[in-house]
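Dropping a structure here in structure tokens format, bear with me for questions.
Every protein chain but one is kept in place in this view of the complex.
What follows is chain A.
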Amino acid sequence: MTSGIEVVITGLGATTPLGGDVTSTWDALLAGKSGVRPMTHDWVEKYDLPVKIASQLVVDPTEVLPRVEARRLDRSEQVAIVASRQAWSDAGHNDDTVDRQRLAVIIGTGIGGAITLLTQDDLLETQGLRKVSPLTVPMLMPNGPAAHVGLELRAQAGVHAPVSACASGAEAIAWAYRMIMSGEADVVVAGGAEACITAIPVAGFSQARTMSTRNDEPEKASRPFDTGRDGFVLGEGAGVMVLERREFAEARGAKVYGRLAGIGTSADGYHITAPDPEGVGQSRAIAASLRSGGIDPADVGHVNCHATSTPVGDVAETVAIRKAIGDHPVLTAPKGALGHLLGAAGAVEAIVTVLSIRDGIVPQTLNLENLDPAVTLDVVAGEPRKIKLEAAVNDSFGFGGHNVALAFTPA
């Protein structure tokens, strides 16, 4: 890089279907646990939905947050606050560690406050205007998670909320990279938050025939790259990381997990939901992440895949990886265990990628029993694999043809 600026990761936070924080999530992932469980909501039976399973949080945010704070926040905002507090504290930040005009918050979501929208619409229908909460709009707006975290941290360099479906969380991290590289901020709290396990998203995704209906075997339903995959499993959660200009982090003596060396973004221009089967746009994003990070494709040992367990998408991604990097990277798909966290997926999986580099271990793709013969790359299955990594890429793609690749290197 000509600028001399480097972006490092100093703090991690998450709440996921595998654990209430980063450590428990990482441990459960390596242990081969699944976050997928039957849904117990009454609307599943009421509407006779074909999908009766979801990847649900193990620690409910209302157990962690004070009652009054929780009731003023949509669930997507609750998880963003939970993950951000963990990341901020993990980074060793406090009120005095950074000038607030040099601090930004960027948290994306795919859907936003769908639960609030539906709940308040029900109240309007059944009980009239008086019962609609005055907090409805700040709870349902898709910039709500970013806005609440930004307010709590008094971030004044900027508060942003990329909305690019399932690439939102990764796009937030890419945006953070750009803000630090351009000199707009020294510290950025970035990630994704999603909590939309409610009737309309499930019904809509079901009608699009994108979700797994393996209701009898919830833990086996999400199976990226496996011949038996039949769709994704909807999940909820949040992942947040603290990114900093390296000199700034070192000056305050912060620990460094790893470096975000480069980022790449592109758009397919192909179809509103289907990925380009040739992976052209995806491969451009991956190649751009390596180029901006000054990384030789030969040094990329691992790709943390977006692979959602849909028949078409998983294979297209491997085509893109081969095109941009080659046949040598070892792949994994964390959605086998986590399910699909939509706008939080890219952020949680970026955290997983950073930990893979730090610990030299790639988690297995849960439920990968019979590799799709159309996939000719090495996908980790069965158990985690130890591998020293010089560079690893995290892919995230979203409905709308949004592609984001994040290229990480060791600290």
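Simple rule for what comes next: a residue touches a chain if its C-beta (ideal position, glycine included) is under 8 Å from a C-beta of that chain, and two chains touch if they have at least 3 such contacts; residues count from 1.
Note that in this section contacts and distances are computed from a predicted model.
J.: Have a look at "Acyl carrier protein", "ABC transporter ATP-binding protein", "NADH-quinone oxidoreductase subunit H" or "Ring-1,2-phenylacetyl-CoA epoxidase subunit PaaA" and point out the UniProt protein name belonging to the hidden chain.
T.: The record names the chain that does not appear here as "Acyl carrier protein".
J.: Of A:Val59, A:Leu135, A:Val256 or A:Leu371, which sits in contact with the chain we cannot see?
T.: With A:Val59, A:Leu135, A:Val256 or A:Leu371 as choices, the missing chain is touched by A:Leu135.
J.: Please identify, in ascending order, the residues of chain A that touch the omitted chain?
T.: 66-69, 130-131, 133-135
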